[in-house]
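Here the complex is missing one protein chain, while the rest keep their positions.
Order as written gives the chain letters A and B; numbering starts at 1 within each chain.
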Amino acid sequence: MLDFLTLPARSRKPRESGITHVLDKGLGPSQIDDLLHTAAPFIDIVKLGWGTGYVTQDLAGKVARYHDAGIPVCFGGTMLELALRQDRLSEYLTAARELGMRHVEVSDGTVAMDEADKLALIRRLAREFKVLSEVGSKDPDVVIAPRTWVDSIRRELDAGAWKVITEGRESGTVGMFHSNGAVKAGLLDEIVQAVSADRLLFEAPIKSQQTAFIKEFGADVNLGNIPPEDVISLETLRLGLRGDTLLHFH
Amino acid sequence: MLDFLTLPARSRKPRESGITHVLDKGLGPSQIDDLLHTAAPFIDIVKLGWGTGYVTQDLAGKVARYHDAGIPVCFGGTMLELALRQDRLSEYLTAARELGMRHVEVSDGTVAMDEADKLALIRRLAREFKVLSEVGSKDPDVVIAPRTWVDSIRRELDAGAWKVITEGRESGTVGMFHSNGAVKAGLLDEIVQAVSADRLLFEAPIKSQQTAFIKEFGADVNLGNIPPEDVISLETLRLGLRGDTLLHFH
Partner (left out) sequence: MLDFLTLPARSRKPRESGITHVLDKGLGPSQIDDLLHTAAPFIDIVKLGWGTGYVTQDLAGKVARYHDAGIPVCFGGTMLELALRQDRLSEYLTAARELGMRHVEVSDGTVAMDEADKLALIRRLAREFKVLSEVGSKDPDVVIAPRTWVDSIRRELDAGAWKVITEGRESGTVGMFHSNGAVKAGLLDEIVQAVSADRLLFEAPIKSQQTAFIKEFGADVNLGNIPPEDVISLETLRLGLRGDTLLHFH
């Protein structure tokens, strides 16, 4: 591996900050092998987006491929939302356990949930799993006040969430973002004045969003919903090896 | 495979409705194997987009890979349009036969064709192949009246077309769609009042378009030009396993 440039310091696995959380929406075995071959050190956790894990053929083989490389896998939050709506939480958890998953995502971006119920669920699951809870709506027409974001994040961390994810979807156009993909700067400011950025995982699927978070919080900001084909690109943004952040770091 | 949620009914292969028609614009052997490994039950037919089949190296090996998995393959309509323009129909058909193809797409989206000639061609080819005929123009500036769409669709079905494809291109911005990708709702209404949706195959490359058709016609609507990397995502939309359709089905 090349080693002749001076680059920003980067955390190493297992990371508490500088996490890259990858959105897998249907990779096959060769694609996973390619990703691991080229970029395994930069991947901290893989989410099988929404309910894709439910329909993917040979799911056990797929999950094992990541686990054998030491990379944890979890289902998307939407799958748990539907399981709860159909009163199938225990079946969901059995499936997660049988697949060897150690992380769960708890969201309420599509199916409404009482906050007390969400916090109780986080508390319960946190005894067995690392919980990534998610705040923010998938509905572009739902606007949540910054104060409410902050309160939700604090309570979910107090309930035992490992990290709190700020919503952005695969598209990067809702939740923490305006519909054109720009970061809601005022909302972000209010959140990070109240909560350490290390406890947050910002969904940031688009390069301009990744760039904005890296410039604000540094190379070791936690970023999520990264498309697999952009994992290496994100690592170059973190290290100032791409035009967008080169002059920021060097 | 997971099986603990209650989901909408889905047709099984060989399907007459609920077809997923995939646009392959240049996949290689490992990518095809990945697609088949993770999603073969959801793929009903693969189109080698426009003239990509003409230049792809090892085309016979590629087509055989799909055929061995029981998935039919056809050329894109544009390739037939050029063959007709150069008076090479018989050479085109010889190539299709030698590759073991059982489907052909007949379109006139780029090269103008008299309707009588198009119908005669459909009639002739329907004796040997399943014909997917296509209506609508690839030119964003060409607006065809709804009545004309309906008439064309009916005549092409009468001539023996297996399904009629409504144009959308790879981009989803022409034919059945406005230039911003939104479905032309009035046009769609008029078509489906006259023709059963089961006889149509809607090109719908974009998630918002897939969602709109699924909400209108149900899980088993026929959808085409699906990017390979979105086959699993489309299946989750059909089953209410993604935020966009979850509350519609559950």
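What we mean here is this: a contact is a pair of C-beta atoms (placed from the backbone, for glycine too) under 8 Å apart; a residue touches a chain by one contact, two chains touch by 3 or more.
Owing to the predicted nature of the structure, the values given are computational and were not obtained by experimental measurement.
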item	value
Sole residue of A:9, A:116 or A:247 that reaches the chain not shown, by the stated touch rule	A:247
Touching residue (missing chain; options A:86, A:173 or A:233)	A:233
From B:44, B:81 or B:220, residue that would touch the chain that is not displayed	B:81
For subunit A, residues in touch with the removed chain	1-2, 4-6, 30-31, 33-35, 37-42, 229-233, 235-236, 239-243, 246-247, 250
For subunit B, the residues touching the chain missing from this view	25-31, 49-59, 62, 78-79, 81-83, 85-86, 88, 91-92, 95, 109-111, 138, 169
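Note that only the chains that are shown with their structure count from here on.
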item	value
For subunit A paired with subunit B, centre-to-centre distance based on mean C-alpha positions, whole Å	34
